[in-house]
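A single protein chain has been omitted from the complex, and every remaining protein chain is retained in its original position.
Now for chain A:
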Amino acid sequence: MTAAHRVTFARVARAEWGKLITLRSTWATLATAALITVGLAVAININVYRTAGAEVSPRALTAQTFLGVDVTSLILGVFGILMITGEYGSGLIRATFAAVPRRTPVLLAKAVVLVAAGFPATLAACAAAMLAGRALLPAGQHADIPTRALLGAAAAPVVLALIGLGIGALVRHTAAAITVYVLALLVLPAILQPALPGHLADDVVRYVPVAAAQALYAVDTGNPFRMLAPGPALLTVTVWTVLALAAGGAMLWRRDP
């Protein structure tokens, strides 16, 4: 073989991109997530503005339009988990690691292609939801969704998918990883809220991944204690993502596939 044949990160990322887009489930998942995002935005806005005197404001429009993003986040979280547990389940991971024995570039490449495939899909879906939301405003009234909220709503499911990818690498079995994901990300915060004393609960809960991800697209609620501001929210989700991927990467490296 010529010297041209060697492993580089760009090549691993290209390989992972090919692997991702050749699975039907990738397209099915992204299409489903997009349809749900747009469908829920339409349904919720129609429902709200059917009532005369409903609030018309950037805050209300944003909240209503992106309420469905929570569902998208769950779907993409599982999508992120499957990107790695699917390889363990099929045994493909051994072929993958035989080709890239340093292993961690594989996880990093998966993260990169997850963003590359996921973010355009969620952005398109959220933009469509935004247009639908604006079109459904009561006649003669006007409100806008800030661009930051649009980008945040598109980013939130992708962030949770990256955390899912990290959990998948950590746990390796699909069912177990989904269980861990649901318990740690969705159930635990819901339990923390009543379990902790009031002021402490708010302080803790707004830093959990799901709350911080929601804060990415929340428009000023008038109550600064409930949610993080967009900047700290971005920092918080970044820290969670790096932690999850680092933990997953360490496990990939240490344990025999």
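Convention: contacts are C-beta pairs under 8 Å (C-beta built on N, C-alpha and C of every residue); 3 or more make two chains touch, one makes a residue touch a chain; residues count from 1.
Methods note: contacts and distances are computed from a predicted model.
Student: Given the options "Cytochrome bo(3) ubiquinol oxidase subunit 3", "1,2-phenylacetyl-CoA epoxidase subunit A", "ABC-2 type transport system ATP-binding protein" or "Acetoin:2,6-dichlorophenolindophenol oxidoreductase subunit alpha", which would UniProt use as the protein name of the unshown chain?
Tutor: From the choices "Cytochrome bo(3) ubiquinol oxidase subunit 3", "1,2-phenylacetyl-CoA epoxidase subunit A", "ABC-2 type transport system ATP-binding protein" or "Acetoin:2,6-dichlorophenolindophenol oxidoreductase subunit alpha", the unshown chain carries the UniProt name "ABC-2 type transport system ATP-binding protein".
Student: Where the complex has a chain not shown, which of A:Ala31, A:Ile46 or A:Leu92 is the residue touching it?
Tutor: Within the whole complex, the residue contacting the unshown chain is A:Leu92.
Student: Looking beyond the chains shown, say which of A:Ser25, A:Ser57 or A:Thr238 touches the absent one.
Tutor: The missing chain is touched by A:Ser25.
Student: Can you list, in ascending order, the chain A residues touching the missing chain?
Tutor: Touch with the absent chain occurs at residues 1, 4-8, 11-12, 14-16, 18-19, 22-25, 86-87, 90-102, 256-257.
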